[in-house]
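Take a look at the following structure, please.
So, chain A:
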Amino acid sequence: MVAAETVIEEQVVYARPESLRDVPTHYCPGCTHGIAHRLVAEVLDELGVRSRTIGVSPVGCAVFAYKYFNTDGCEAAHGRAPAMATGIKRVNPSAVVFTYQGDGDLAAIGTAEIIHVASRGENITTIFINNAIYGMTGGQMAPTTLPGQYTKSSPGGRDVELTGFPMRMAELLGTMPGAAYVTRRSLHNVKEINKAKKAIRTAFKVQLAGLGFAMVELLSACPTNWGLSVPEAIQWIEDVMVPYYPLGDTKVADGVDALMKER
Partner candidate 1 sequence: MHEEIIFAGFGGQGVLFAGQLLAYTALEEGKHVTWIPSYGPEMRGGTANCTVVVSDEPIGSPVCMHPSIAVVFNNPSLEKYEPLVKPGGLLVVNQSLMVTPPARTDLEIVLIPATEAATEMGQVRVANMILFGALLARQPIVRVETVLAVLQDKLGARKAHLHQVNKAALERGLALAHAQPVK
Partner candidate 2 sequence: MAVELLKGNVALAEAAIRAGVEAYFGYPITPQTELLEHMAKRMPELGRAFIQAESELASINMVYGAACAGARAMTSSSSPGISLMQEGFSYIAGSEVPAVVVDVMRGGPGLGNIQPSQSDYFQVTRSAGHGDYHAIVLAPASVQEAIDLMVLAFDLADKYRHLVFVVADGLLGQMMEPAELPPMRPLRSERPDWALTGARGREPRIITSLELDAPALEEVNKRLQAKLRVIEEHEQRYAEQMVEDARLVVVGYGTAGRIAQTAVKQARREGMKVGLFRPISLWPFPERRLSRLADRVDAFLVVEMNAGQMLDDVKLAAGGQVPVDFYGRMGGMVPVPEEIYQAIEGLYAKLPGSLS
């Protein structure tokens, strides 16, 4: 006779972070917003700041981010999340305030707001989703659309002679004296996702340490509007986006180094 039962204790290896609500999202299959949301939520959990966090949602695909994060949240006008976050933070300095913005929101209509929030060294954290296209309105050219990229408003491919060049926001904001930590990461593979999480963690720690403005730009996939399959889209980030948008830190102010090293 052989013992019939072996009791294996259940071990949770993967669960929903407390900072994410248990609701389905509206994001398309293969969209990396879900990954970005999760990374932010994991960081908020790990830092133990969920209950003093206020998130500012953008206009764009992440317009309902406030429904997904299990924190206090509000909805900004298009591009104005950094101004709104400024107002919140200045009257509630102990709150952890973040904006979550796409490329149209942050790099087109809200360019002035993001530059000045960085210029002031406003003590907030910005998560910037760069997927090189307008997602919510259905695939028009973004300020980050790559040269030659086909979109519904650049049907012949983006012609830089007519429409100018894609904006490298991490580099631009990295020049601002008020910015403490600015970096670009990507969500196209596990290794990069892990690096992205580390960057997000640093960006929130910068805020907790009161060092100033922090932004993590995340190269993201939009298979639906790029007209690619999910694997193709992931590959496109690596092959096309990363060469134009090099990954890495563009600003690491004094004191941020130490935060990056600590676990």
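The set was built so that all candidates are chains of the complex that A comes from, given by their letters.
One rule holds in what follows: a residue touches a chain if its C-beta (ideal position, glycine included) is under 8 Å from a C-beta of that chain, and two chains touch if they have at least 3 such contacts; residues count from 1.
Note that the structure is predicted; figures quoted are calculated from it, not measured.
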item: Direct contact with chain A in this complex, candidates 1 or 2; value: 2
item: Complex interface listing, chain A residues touching candidate 2; value: 50-54, 56-57, 63-64, 66-67, 69-77, 80, 83-92, 95-96, 112-113, 115-116, 120
